[in-house]
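To start, I am sharing the structure in question, which I have written as structure tokens.
A single protein chain has been omitted from the complex, and every remaining protein chain is retained in its original position.
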Amino acid sequence: MSARLKILEHALASMARRKQKNFAIIAVYTLTVATLASILFLTQALRNEAANVLLGAPDLVVQRLLAGHHDLIPKQYAEQIAKLPGVGKVTPRVWGYYYDSLKKVNFTLLGVNDASEPPLLAGHLPTSGRQCALGRGIADTYGVEIGDSLVLVDSKNRTLLYEITGLFSHQSSLLTNDLILLPEAELRRFFALPDSQASDLAVQVYNEQEVSTLAKKIKHQLPDTRPIGKMEILHTYDTVFNWRSGIMLTIFSSALIAFCILAWDKATGISAEEKREIGILKAIGWETSDVLLLKFWEGLAVSLSSFLLGTIIAYLHIFFFGAGVLGPVIQGWSVLFPKFDLTPAIDLYQIFALAGLTIIPYIACTVIPSWKNAVTDPDSVMRS
Amino acid sequence: MRILIYLLLCLLLFSSSCFAKQPQQPDKKERCPVCGMFISPYRDWMGTILFKDDSQLFFDGAKDLFRYYFSLPNKNDSRTRDDIAEIYLTDYYSVRLLPVNQLFLVLGSDVSGPMGHEMIPVTGEEAAKTFAKDHNGQKIISFEQLTPQLIPKD
Amino acid sequence: MQRSLAFGAYLLFSSLLLALLLYSGRQQADTVAEHYFPANRQLVKQLGLTDLSIWSEARYTRHPSQADLFTAFQDYPGAFDHFPAGSIIGPGCLQGSPSLSFQKRGQP
Partner (left out) sequence: MAALIQAHTLSKIYNRHQADEVRALSEVTFSVEAGEAVVLQGPSGSGKTSLLSLIGCMTRPTSGQLRIGEKEVSRLPEPFLARVRRETFGFIFQQLNLLRDLSVLDNILLPLYPADLKTAEMHSRAERVLEQLNLLEKQRMKVAQLSGGEQQRVAIARALINQPEIIIADEPTAHLDSTLSKELLVILEHLKKDGKTIVFATHDPYVYQHRLVDRRFSMHDGVLRKAE
């Protein structure tokens, strides 16, 4: 057994002496790592989901802006856009919001024309006037199933009943959770939308490279529009769930700061007892480097075991228990929050970054304060 | 009677498109014989030469394709231009493989392909002009007008 | 000696467990990428969806990529907005606004 291992042995023995203190530190440390890793896992999974799933989104969405507000877009804009070279199909989309003041939820109402069966739908899409299809989240929240009827109050204050003909499966919840699909003609009647207008236009562009040029051209030819490219949509989600930006960074950094306070407290709190021990070890023949190695082992033992444990807890929390603890934090006051049935998407770089951000500062905080005591002459222990 | 002629016409069109040689799609391992790059990541730029013996070569852009075309017969390939059945290029706007005589080539534009400066194949003169306007194209030519000197350098 | 062995065993065990979890996650992700991502992508394509339905509180949180330019803190579509107010303060209840209800089959 080499000297290093023997010193590790002593490090573990001396940590076992201060069980309570070390367990408390490991508990806090593990919790911090678990929180941070949960955030990383959750956001990375959502980011991955968005990046994969929203690839199917329209290449370009063209909105109309009126006095800076999102406004209905005339259908003849679609014909004009369709004439541009490189543009495939231009589909007018009809959709809107319906606010439930009791549950405080905004439902998304979407008009469908195409009755061909989409994947992940039980039942069928609404075909005739008084039918609808719902997202799983709504069905679960209100406890309804296929065959029941949805009661909506339209823009003229009439109460309308829609028979539920289809329910989306929970596997599509991240997309369809709050969705209510109505036949497009019915949705127009419901919102009293004129036939000549649409909510916005979904534009198909064959060549990905040409999207930005087309967006510029559309903006030039139709100055009151605002084209949004698919890449912008993807970029939006990339940004929202990027661990280095926005809300995630806020949560992340506050957890990290809390952790630094813990480490700092431990560091500055090197006790007289510990000082005396360092003196004794030096007096009986330990070198400065041996003492620092001892402290390094202590730091490593705490940080590595906490890091591993915390990461495992985070993984189980996010991917086995559906982010039960973190979910409500991200969800805010959303009532209709999708049940996270997330696909693990792990970025090893992030895990290593997390390891670097937690293990290294902790070891530094353990070793550096001991330094000063380790380099002083051990004769002080003779005079105490 | 008119319906009959119409039907015959349809049949003729259909059969001609059926019998004309159609280009195959490249598999994942296909490389460009000029620059050695893989084809499949750059499908939007792909060009292909279909020979009369049914063999087919893929290129990662019009530029490389025409370099090869003008080099025939070369030290690795003894075939001549007469052995070529058809040349297909990917139309910039529709991202479909189309026969080269349906396409115009826009030179000197600001759009670059996998190999840098590129000649961009566009269907129809109108669209070619639009493209040249949008992307600062310098010159529009057809395949017949192409000479080795016109191929962009890099 | 026993302590460093126990510690080593713990480290080995937990690293292996973590590696196993990450590996099984990878496997899971592969099957999902094969079956369920394409299905969802198809769904997105057919319905013309643009956003994930995570936050349904307001239209700029439900469709962050389609939000108005004048939405608070919205520098470009999707800049995450109304933080931290949005995560603490809920929306007020509007008087006389409509609500969603259902009628069970067979009921009048």
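For reference, chains read A, B and C in written order, and residue numbers begin at 1 within each chain.
One rule holds in what follows: contacts are C-beta pairs under 8 Å (C-beta built on N, C-alpha and C of every residue); 3 or more make two chains touch, one makes a residue touch a chain.
As the structure is a prediction and not an experimental result, all values here were calculated from the model.
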In the full complex, displayed partners of the excluded chain: A
Contact residue for the chain not shown (choose from A:3, A:192, A:272 or A:348): A:3
Touch residues of subunit A, complete complex, unshown partner: 1-3, 6-7, 9-10, 13-14, 17, 276-277, 279-290, 375, 377-379, 381-384
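In this section, only the chains that are shown with their structure count from here on.
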Between subunit C and subunit A, distance of the C-alpha-averaged centres to the nearest whole Å: 6
Whole-Å gap separating subunit B and subunit C, where each centre is the average of the chain's CA atoms: 44
For subunit C, residues that touch 2 or more chains besides their own: none
Set of subunit B residues in contact with two or more other chains: none
Residues of subunit C touching subunit A in the complex: 1, 3-4, 6-7, 10-11, 14-15, 17-18, 21-22, 24-26, 28-29, 32-33, 36-37, 39-59, 62-66, 68-70, 76-80, 83-84, 86-88, 90-91, 93-94, 97-105
Residue numbers on subunit A that touch subunit C, as the complex places them: 1, 5, 8-9, 12-13, 16, 46, 48-50, 52-58, 61, 63, 65, 68-70, 91, 93, 97-108, 110, 112, 114, 116, 118-121, 135, 137-138, 142, 144, 147-153, 161, 171-179, 181, 200, 202, 226, 228, 232-233, 235-237, 239-240, 246-247, 250, 301, 304-305, 308-309, 311-312, 315-316, 319, 329-338, 343-346, 348
Footprint of subunit A on subunit B - complex, ascending: 44, 92-96, 111, 122, 126-127, 130-131, 134-135
